[in-house]
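Note that this complex is displayed minus one protein chain, with the remaining chains in position.
Chain nomenclature is as follows: A and B, assigned in order of appearance, with residue numbering initiated at 1 for each chain independently.
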Amino acid sequence: MFSRLKLFAMLSILLFNGNAFAQEELKIGGIGPLSGGGTAWGLAVQRGMQMAIDEATKAGGIKIGGKTYLPKMVMYDDQYTAAGGRTAADRLINADKVKFIIGPIGSPSVLSVITVSTPANVLVLSNGYAPNILKNDAKSPFNFRVMNSNVEFGPAMVKWYRQNYPQAKKVALIGPNDAVGQSVIPQLEAYYKANGFDVWKELYDRGSKEFTPLLTRMMAQNVDLFDLNSNAPGEAALMLKQARQAGFKGMIWQVGGPSVDEIIDIAGPLAEGFVSLNVFDFSNPQAKSFVDTYRAKWGDGVINAQTPGWYNGTKILFEAMRRAGNLDTVKVRDALEKLEGYDAGLFGPAVWGGMADYGVNHQLMMKFWIVEVKNGKLITRAALTPEKK
Amino acid sequence: MFSAPILGQAFVNGLSLSAIYVLVALGFTLLFGIMRVVNFAHGAFAMLGGYALFYAYGSFKVPYPIAVIGSSLLIATVSLILERLVFRWFYNKMFQSMIGLMGLNMAIVYTSVVIWDVNERSIPAAASGILQVAGMTLPTDRLVIIGIALTVLAAFWLFVTRTKSGLALRATAQDVEIAATQGIDTIFIYKLAFFVAIFMTALAGALYAQTYALSPFMGDRPLMVAFIVVILGGMGSIPGAALGGVLLGFSESFLSTFYGAAVSSFVSFGVVVALLVFRPWGLLGKPE
Partner (left out) sequence: MPGAAAAPAARSGRLRESRMRARAWLGWTILAVALVAWPLFNDNRFILTMGTLVAFSAIGASSLNLIIRTGHVSLAHAAFMGVAAYACVLVQMRLGLSFAMGLVIGCLASGLLALILGPIMLRLTGKYFVLVTFLVGEIIRMVFVEWGSLTGGSNGIQGVPSIHPIFDSPIAFYYLALGAAAVCVGIALRILSSEIGRAIDSVREAERVAQCSGVPVIQLKVTIFVIACMLVGVQGALQAHFLKFVDPTAFNIDVSLNLVVMNVIGGMHHLVGPLLGSVFIVSLPELLRGYVELQRVIFGVILIVVMAALPAGMVGALAWARRIIAESFAAKKR
């Protein structure tokens, strides 16, 4: 009987003592494709978020105001569709009572999510190439984009190309006629024309993987440069391989993707000289601890290059909450907008921009890299930042 | 644009496309011709052939000719189980077969997703040279496919015209009941036809996966191609599949090269719809 009393005493001391049990749970919502063709990107959202959450948990939680919160992820699959995003958002906001959402990544899904999140004052940090994710009449009061879209990296990359290859005259753009291709190709066309290029473009039906006839058509146009733009990694790799097999001798690069891993895998030696956008430099010494943490948790597979971007976005969100001292989304939103200069560790100090393009400064201007394939390995040619407009 | 080198290249591309299309359509039309089954799971079997080659040639590094033939034989053998379980309920029942096999397709594809995940994989190429003749280029791996297509067509023709089983196959295709009364073991013939059809489908799928990419959903396009080729050439007709494949391959090559992808798609679909409306049994098929 005494031992039972002692046990009871110990338990009550433990229960009523210590900050360890005074922490509240803070649910952070996540939306991304976890099934179907976009799974790799959805996993990038999930894992990037989880890494930021683990870091915060290891540090004892996030101190917001006088309380400490332990973040917890609630993630749903949107199947990369508008209806899926809508359902996931409804579930997060109404069933799970979440006030902060990371993701989704496809424009139809994002556009769908913000129709429910904005009226509910829920903060969304997303990705998605469509300009009207940020550009709308309401001036996007509660959504931010935490990764570069074509509008951010396109102009800088084309300008870099023009500076490094002044003799190139004509560029070919072949892309899918899906939502991404139909949005991105006109944008790219404008950037190329502004830099003195002639542009030839052709759109194909998504699902086809045989590009040789279109590539023959392209070569009849005497182009100097072939831009793989918004093609999915598998298609981009096949296009490069088939172009080289068809005898195309001009330069091939990609303002988009990145698809470098797939291209090296599928095209092998034919990938020599391929230049591309890269959203993260895994060989950078700063990246080492990120890579090690990832590998410890999820093994040796390919790390989707968007994972660090989501980790970065989540950390920025946590910092904004900390600075606001409050979980009220209006206050966190204000703190987020004033977060310039905070360095989450991988991309340098945060910069918000986009006023000229969207009417509001809710676009994170992320550092990005231009890489080239030399002898089967990636070498970094340049590190660029989007122009803040 | 319409210069000789471009025309020549379009012709060569057309050959290479036709070879793949013919191979993909053969198994599909055989199943219809003999058993009157519209195999909506055609793409799924092609996909399985792709994975089999992935392991045989990509992982276990079996020499290529053995890998290709062996992996397709393996898929055909294993599929005999499905013949017992699923297909035999649908012989000679066209409508039920369509929906039922659609279900089989779903089951196989999503099981594959669970086993192998959705990411695209690649199979190393069989040959990496590029043939250049008179300003036209043809990658050697496409040449290999053209060779295989011709071989398979020739082998099948020989089988059907020169062997006893082949003759029995043709008899059963014409009229299963009369064939049975003539002493032909129609159950065995159906199994044989199924085996041959799946073998050809798995082979086509393996080559398709090697040329393009491998994933659980890769079969969607071969299925659509098979449909179009077989509607063009006539359901159940092997020469029809060859003709349809060649027509589709060349038209796609020339139309895409000279007029772009959109025109090519609309024209192909439009022609096939028109054919279905006015001559549903195809160019070389027989009206029912």
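Everything below uses one rule, namely that contacts are C-beta pairs under 8 Å (C-beta built on N, C-alpha and C of every residue); 3 or more make two chains touch, one makes a residue touch a chain.
Bear in mind that the values here come from a model prediction, so they are computed numbers and not experimental data.
**Student:** Using the touch definition up top, pick the residue from A:M51, A:L111 or A:L125 that touches the left-out chain.
**Tutor:** The one listed residue touching the chain not shown is A:L111.
**Student:** Just to verify: which one of B:G58, B:G100 or B:G240 makes contact with the chain not shown?
**Tutor:** That would be B:G100, which touches the missing chain.
**Student:** With respect to the chain omitted from the figure, which of B:L7, B:I69 or B:V86 is a touching residue?
**Tutor:** B:V86
**Student:** In the whole complex, not just what's shown, which of A:Q23, A:N132 or A:N195 touches the removed chain?
**Tutor:** Considering all chains, including the one not shown, the answer is A:N132.
**Student:** Who touches the missing chain here, A:D77, A:E152 or A:E372?
**Tutor:** Of all options in A:D77, A:E152 or A:E372, contact with the hidden chain holds for A:D77.
**Student:** Contact with the hidden chain only, please: which chain B residues?
**Tutor:** 38, 86, 89-90, 94-111, 113-114, 227, 231, 262, 265-266, 269-270, 272-273, 276-277, 280
**Student:** Footprint of the hidden chain on chain A, which residues?
**Tutor:** 35, 76-77, 81-83, 86-87, 90-91, 93-95, 107-108, 111-112, 115, 130, 132, 177-183, 205
One rule holds in what follows: only the chains that are shown with their structure count from here on.
**Student:** Hey, how far is the Cα centre of chain A from the one of chain B, in Å?
**Tutor:** 39
**Student:** Can you list the residues on chain B that touch chain A in the complex?
**Tutor:** These residues of chain B touch chain A: 1, 3, 6, 9-10, 13, 16-17, 113, 117-120, 122, 128, 130, 132, 137, 139, 212-213, 217, 220-221, 252-254, 256-258, 260-262, 264-265.
**Student:** Touching chain B in the complex: which residues of chain A?
**Tutor:** So the residues of chain A in touch with chain B come to 35-37, 39-40, 177, 202-205, 207-210, 212-214, 216-217, 220, 233-234, 237-238, 245-247, 262, 265-266, 268.
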